[in-house]
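Written out below as structure tokens is the structure these notes cover.
Now for subunit A:
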Amino acid sequence: MNIYDIIFYIFALATVGSAFMVVTTRNIVHAAFYLLLTFFGVTGIYVLLTADFVAIVQLVVYVGGILILLIFGVMLTNKITNVQIKTGSLQLFPAAIGVGLFAGILVSALLNTEWKTAAGEAPKTTLNGLGFLLMNEYIIVFEVLGVLLLVALVGAASIARK
Partner candidate 1 sequence: MKEYFNNIWLGLFTVFVGMKVTFKHLFTRSVTIQYPDVKLQLPERERNRLYVNMDDCIGCDQCARACPVNCISIETVKSLPTEDLGKTSNGKKKALWVTKFNIDFAKCCYCQLCVYPCPTECIYMTDVFEFSEFEREKLDYSFTTLTPEEIEEKKSNFAAAEAEKAAQKLAAAAAAAKKAEEQKAADNKTSGDKPEDKKE
Partner candidate 2 sequence: MIYDFLLKLTGSEIAAGFIQSLLPLFVFILPFALFAVLLERKVSAHMQDRLGPMRTGYHGILQTVADIIKLVQKEDIVPTNSDKPLFNIAPVLVFTGSYAAFAAIPFSSAFIGSNIDLGLFFIVAVSGLVVAGILMAGWASNNKYTLLGAMRSAAQVISYEIPTMLVILTIVMMTGTLNLTTLSELQTGYFWNWMILGGPVAGLVKLAFIPSMFIGFVIIYISTLAEVNRTPFDIPEAESELVSGYHTEYSGMKFAMFFLAEYANMFAVSAIVAAVFFGGYQSPIGYLGNTLDILWLIPIEQFFWFTFKGVFFVFVQMWLRWTLPRLRVDQLMALCWKYLIPIAFVNLLIVGLITVL
């Protein structure tokens, strides 16, 4: 077990543990901040996988964007003076069935997949390859996504104007 394994387990533990806390904690704001830790752990794992671009996009989009908006929303929907923002768990039984099914699918997928363990150097940067792929092979998907986001943006703006 070398240092990278240890770091991986630290990140993995942080991710899983904080994800667990997100659903179990009764304080919504705490849940939001545990989510920060989860995202951060995922970023760390990306970095360990030398997926630098994805890691930083994770930081920008999830930590810098989505999470901040989430916390913003949580804070603004409640009274400032009211610190006790609580959630509860409803419908334990159906949830347990759903989670069990999903976990079963995941585990079976995990066991049935043939994992490729090709030896070789990881690329030093994924940026160039990603750019080429996005602009060549996946150009249609990329453009469609761009148009979709633009539509969403225009829609949000027009709703906000009313």
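On the choice of candidates, all candidates are chains of the complex that A comes from, given by their letters.
The rule is simple: a contact is a pair of C-beta atoms (placed from the backbone, for glycine too) under 8 Å apart; a residue touches a chain by one contact, two chains touch by 3 or more; residues count from 1.
Keep in mind the model is a prediction, meaning the values are calculated, not measured.
Peer 1: State which numbered option touches subunit A in this complex: 1 or 2.
Peer 2: Candidate in contact with subunit A: 2, the rest do not touch it.
Peer 1: In their complex, what parts of subunit A are in touch with candidate 2?
Peer 2: Interface residues on subunit A, with respect to candidate 2: 3, 29-30, 33, 36, 52-53, 56, 59-60, 63-65, 67-69, 71-72, 75-76, 80-81, 83, 124-125, 127.
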